[in-house]
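One chain of protein is taken out of this complex; the other chains stay put.
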Amino acid sequence: MSARGERRLGAALVAPAGAALALVALGPLLATAWLSLRHRVPVLGEDRFVGLANYGALAHDARFLGALANTAYFTALAVALELVLALPLALALHHAGRGRGGIRAAVLVPWILPTVVAAKLWALLLQPDLGLLARIWPDGAGAVLTRPRLALHAAIFVDVWKTTPFVALLLLAGLQAIPEDLARAARVDGASALRVFRSITLPLLRPAILLALLFRSLDAFRVFDVVFVLTEGGPGHTTEPLSLYAYRTLLRAGSFGLGAAISLVTFLCVVAIGLAWLSALGERRPAEAP
Amino acid sequence: MSVAGVRLELESLAKSYGGVPALRGVSLSVGDGKLVAVVGPSGCGKSTLLSLVAGLDAPDAGVIRIDGRVVNDLSPRERDVAMVFQSYALYPHMTVRRNLAFPLDVAGVPRREIAARVEEVAALLGLAPLLDRRPAALSGGQRQRVALGRALVRRPKVFLLDEPLSNLDAALRLGVRAELKKLHERLGATFVYVTHDQAEAMTLADRIAVLRDGALEQVGTPREIYGAPATAFVARFVGTPPVNLVAPEVLGLPEGPIDVALRPEDLRVSREAGAAGLAARVWLVEPMGSETWVTVERAGARLVARCEAAFDAPPGAPVRLGFDPRRLQRFERETGRRVVPDRPG
Amino acid sequence: MSPRTAWTIALPYLAFFLLPLGWLALTSFWPDAELARPLPSHLTLENHAAALAGGGLARAVLNSLLVSGATAALALALAAPAAFAIARLGVRGGRALLAAALAVSMFPPIATAAPLYAALRAARLLDTLPGLVLPYTSFSVPLALWLVTGTFRALPLELYRAARVDGCTPLGAFRRVLLPLAAPGVATAGLLVFVFAWNELLYAVTFLTSPSRRTVPVALALFGGEFRDPFVVLAAASMLATVPVVAIAVLFQRRVVAGLTAGAVKG
Partner (left out) sequence: MLPSLRALAPLLLCAALAAGCRAREDTRSADRLVLRYQPLGPDPAPFRALVAAFERESGVEVEVQALPNAADLAHQLLVTSLGAGGQDVDVFVLDVVWVAELARAGWLADLSDAFPPARVREEFLAGPAGAVVQGGRTFAVPWYVDVGLLYYRKDLVPEPPRTYAALAAAIRAARAEAPGIAGFLWQGRQYEGLSCNFFEALWGHGGAALDGDRLRLDTPAAREALGHLRRLVADGLSPRSVVTAAEEDARRAFQEGRAVFMRNWPYAWPLLQDPASKVRGKVGVAPLPGADGPAPGALGGWQLAVSSRAPAARRAAAIRLVAHLTSPDANAVLAIAYGRNPARHASYEDPRIRAEAPFIAALLPRVEAARARPVTPYYMLAADALQGELSAAVSGLRSPAEALARAQAQADAIAGVER
């Protein structure tokens, strides 16, 4: 097959995945973008074009700005903690030798547990009167949900508990791709274990780390279930993320145009984060051999 | 076992990657059953040349002919070429037996014939005891032989070898080099052998093609390349220790727009006081066993000479240099091109 | 790092991850009326019985396994060839496609629920399991695409070229050489996709209405009454529903990783 034939084959191989995305993901995206330019409340029979008015309203909406701040804070802290916690775990999983299958299975359970259940489990443990933590620390961690400025951290904690295994698994996949000889060579060169980690493992793991950061920050930015089960956004919207605001606007208030605008802003934030990580990822990836 | 060699012809091959030229108009003809070594420093386009011949990349311009047939638009499988990669590229998930059988399996050769040919190649290369191992469980030399075997088993028209010895340790390399030479003689197949090691090229090749920056500097027999290099680059690339390439005044000759080259074996060094020749001082003495390499300093330049084994002198000792002016080669300083003696210049 | 060090590091994690799960397991045996007590007076199997009553949960587990399995298989079937093309065939705009895939899939699910509902109804796929597999697949293709592309890129280029010279077509080299070698990465991607589909609630609850087609999260969401929140039954149901998945995940992982020792790839 000629090189041109190969490119044609490549296009043919990419096409189904591209088509699947376009059909089921891009279509709704465009539909939502169009909707965000309309004022549409089906239960009131309202549906008209309003241009950017929905976005204008959001710019002055204290609740929206609060939700944006909550989401950003949640994302930054949760993802940072998950990465810091997942790295040693991934290394441990990589080097555990006998029984590593067992550990891997064990740490994966929180992540396989349906989010609703995981969140309800922690809601029970964190319940301010009767929860396990409330009995151990009556006014400390146990009461965290009742404190407007702390409740968000409870949601972050639950997210970390549930998602660290996912990050660890991504990093593990990265670790497995690093040739063992490199670490051995560095050890022979007299590097300490820590030095090997810092100078060999970490740089080579960088793509995997960035990938984990990419996926997790995009996902965390859309946090919903955990907050919904733990606090429903309260007290006083102090834990409400953008997705919950969008959800409520769309489904409870039935204001589709405004809800679409919130969704779209969330989406644009996600795209911005994604592009930032991607450019970081791109800088590190050496030019592909032809 | 033997393979019918075929003629491989390249005409004005050009290829660039992202605007950076890797090959510029390379024309080369390899006779049937010959081994041509393509040498040059890393990045000179050697591997690109192999990729184009193998069909892994398409040339931007030029024609590739195998056995008289233009193969530009054929895929690798249709070209009937085999290749040995620098890293051997053994399939880690397959045993040695399946690695060897793979090209035949892909080609749809009947099972029984595959088994027979794998056995034959394994016997030829001494791989029989290793057939059920995975590549990870082999030593470097063993891997190299499996890679070679995987190429041999197909009995292709053309063998392409991409620095096949560079991952072996020095002792092993000489042995495998000899084996390769015998193998080529026995098979009579057409080999294109890419290496950056001029010694390998000199010992193995029927002809050597010297590549520099994507263009051919010279094609010739090892003796032609050594004895009559077309350019200063070629002169410097072959020979150990490298040729002495200096301004003419260093050797006491009139100044001019040229450099002169003198092989180390053509430079005589004498410690006898009052001997004729150019005055110089010893800089380094390297005994090699059968001979001694002596580096001397003269007029700010360093020159190497191959002397008899017994030669010895402390650094800084005064010596006299002599040479036969007929052994001198002249190259234009600007272009590096050889100045042919019977032409004025 | 020695296995001993590894275990020393892993143990606190195990405690962190498993103690709450142990509490969940204990809760599943806890009499509902005593949930607010520090410890139950006795343990009971009533909750498990309630969770299994009517066969709905078993059916839901089966549905979820079907949907998640089909999603993972389909996502990999779409993503693996595309990843191969992007990593090895030099598809123009491969990076752009990766970025676009990522962006599109990151659209908040809630915003797409209504348009998707209309589309699925037009396609007569509402309230069918394939009607759920389709959107799940397209939302998990990017993750799979990313992971598998990375895995393919990590494989030495020469292996692909060797397979080509040995007579494989590009697809043959993909299938016979690259795919087996990428198996760990592909398996990881498959597992991630599987779990994503396993966990999804919003689409499942929106697009499926018949009781016989509920997935696990929907079945869990339907326990209890308007105010009642029978967490003990939910705990029992999630324990019952989670065990088969963990088993599958472990077997899946081990099978794929076995036989492919690290370092072999570099030959």
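For reference, chains read A, B and C in written order, and residue numbers begin at 1 within each chain.
Just so we're on the same page, contacts are C-beta pairs under 8 Å (C-beta built on N, C-alpha and C of every residue); 3 or more make two chains touch, one makes a residue touch a chain.
This structure is a prediction, so every number in the text was calculated from the model and none was measured.
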Whole complex considered, the hidden chain contacts A, C
From C:9, C:25, C:66 or C:246, the answer for touching the chain not displayed is C:66
Full-complex touch with the removed chain, picking from A:136, A:185 or A:253, is A:253
Note that subunit C touches the chain not displayed via residues 31, 33-37, 41, 50, 53-54, 66-67, 69-70, 73-74, 76-77, 113-114, 117-118, 121, 124-130, 133, 175-176, 205-206, 209-211, 213, 218, 221-222, 224-230
Contact residues on subunit A toward the hidden chain run 39, 41-46, 63, 127-130, 134, 143, 145-146, 148, 151, 231-238, 240, 247-255
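In the analysis below, only the chains that are shown with their structure count from here on.
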Leading the contact tally is the pair A-C
Greatest Cα-centre separation from subunit C belongs to chain B
Subunit B to subunit C, mean C-alpha position gap in Å, rounds to 53
Whole-angstrom distance, CA centroid of subunit A to CA centroid of subunit C, is 15
Listed in rising order, subunit B residues that touch 2 or more other chains are 75
Within subunit C, the set of residues that touch 2 or more other chains is 169, 263, 265-266
The residues of subunit C that touch subunit B in their complex are 156, 158-159, 161-169, 172, 176-177, 180-181, 259-261, 263-267
The subunit C residues in contact with subunit A across the complex are 1-3, 5-7, 9-10, 13-14, 16-18, 20-21, 23-24, 27, 35-36, 38, 78-79, 81-82, 84-86, 89-92, 94-95, 97, 99-112, 114-116, 119, 134-135, 137-139, 141-143, 145-147, 150-151, 153-154, 157, 169-171, 184-185, 188, 191-192, 195, 198-199, 201, 216-217, 220-221, 231, 234-235, 238, 241-242, 245-246, 249-250, 253-254, 262-263, 265-266
Within the complex, subunit C is touched by subunit A residues 1, 6-7, 9-11, 13-14, 16-18, 20-21, 23-29, 31-32, 85, 88-89, 91-101, 103-117, 120-122, 124-125, 129-130, 132, 135, 161, 165-166, 169-170, 172-173, 176-177, 179-181, 193, 207-208, 211, 214-215, 218-219, 222, 224-225, 242-243, 246-247, 250-251, 256, 259-260, 263-264, 266-267, 270-271, 274-275, 278, 282, 288-290
